[in-house]
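Missing here: one protein chain of the complex. Every other protein chain is in place.
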């Protein structure tokens, strides 16, 4: 899938006293969008965990462009940027109802056993490896 | 212990666009205070979980009296109200820097195995049972 | 409206290390459902604030029945229980995908100016008063 769109309605509890969304919540929306994307390509995060595989966040980057306010429904465009067999990265764009860019982000992830050991998906789950390869880097 | 005091400094991310602490955060402060109280009476929550026992929340009640704002350090007075061998309840008072009451609360809890089965602490951990009995209901 | 249904998909960041939704998040879902309900009856919370009227939470009560887990979509049934001209209360039921009750709740609210003074909606906004009267207490 070249790109996946996820919608999030901004909640009151996500605002802060500046009258806009607190910046930590974008990180949570990225997770919502990433989980929805993985569902859409046939790699549900819930199932990954049930099979004993986690996918922790190694790195996170956000650039905040303009504020998001209570009641808005933002669209988060999400795409897998790269996949190496061991790691993958995902990029995000948060778009307001007016079509303007509010925030961009990128996250890096690896795979791990529930005991915390790094895992090669290529060896452990060849069918997931194929799925990830197929979707990574599409434009 | 008749009563235990726990201090919490109000963070920016706990405010909402009304310019005060979002009401859901008091529930989290109650947890901070309860965990600190259980540590203080010799029943650390972390150790409980390591021994395979959880203590889920069955009930929560809050009454909001006046607003709490960013930067304030509130004191949370916490006390075990009752303990029956199967369940316990904890009461909370959130006090502002001006000495005025901001919020009162009460939570009800049981004990469970990590698999989710109810547990009698009296049978499973007689020494904890004694501790809980000793502290419950003191005024 | 006798009853309003709101859906919430459970996010990973809403879980805690017991492997279920942290109990503080239900309070946030109640807010999501309440805002959605007020939108549906023609009293958008955003507009209320733009007209200088807030509606703080005076009281909150939850009873947790059974756990909610990551990935589930819960339905929150929401209904205005009472309205007095000065205050209103809202009741909530969180229902799992299996149709079983997970949590019930009730919240109490008043109306205030943005400066924090209590407000009689009946005097300040007679047309909202009519709306609230019409929806309160319907079964």
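All chains are identified by letter, namely A, B and C, in their written order; residue positions are counted from 1 within each chain.
As a convention for this text, a contact is a pair of C-beta atoms (placed from the backbone, for glycine too) under 8 Å apart; a residue touches a chain by one contact, two chains touch by 3 or more.
Note that the structure is a prediction, hence the values are computed from the model and not measured.
Enquirer: Can you tell me which of C:70, C:92 or C:128 touches the chain that was removed from the display?
Expert: Hidden-chain contact among the options goes to C:70.
Enquirer: Specify the residue from the set C:15, C:47, C:104 or C:134 that touches the hidden chain.
Expert: Result: among the candidates, C:15 touches the missing chain.
Enquirer: If the hidden chain were put back, which residues of chain A would touch it?
Expert: These residues of chain A touch the chain that is not shown: 17-18, 23-25, 27-28, 31, 49, 54, 56-64, 67, 116.
Enquirer: If the hidden chain were put back, which residues of chain B would touch it?
Expert: Touching the chain left out of view, chain B contributes residues 11-13, 28, 31-32, 35, 44-46, 70-71.
Enquirer: Since one chain isn't shown, list which residues of chain C touch it in the complete complex.
Expert: Residues touching the hidden chain, for chain C, are 12-13, 15-20, 22, 24, 70.
Throughout what follows, only the chains that are shown with their structure count from here on.
Enquirer: On a C-alpha centroid basis, what's the spacing between chain A and chain B, in Å?
Expert: 34
Enquirer: Just the number, please: Cα centre separation of chain A and chain C in whole Å.
Expert: Those two chain centres are 29 Å apart.
Enquirer: Which residues belonging to chain B are in contact with no fewer than two other chains?
Expert: 17-18, 24
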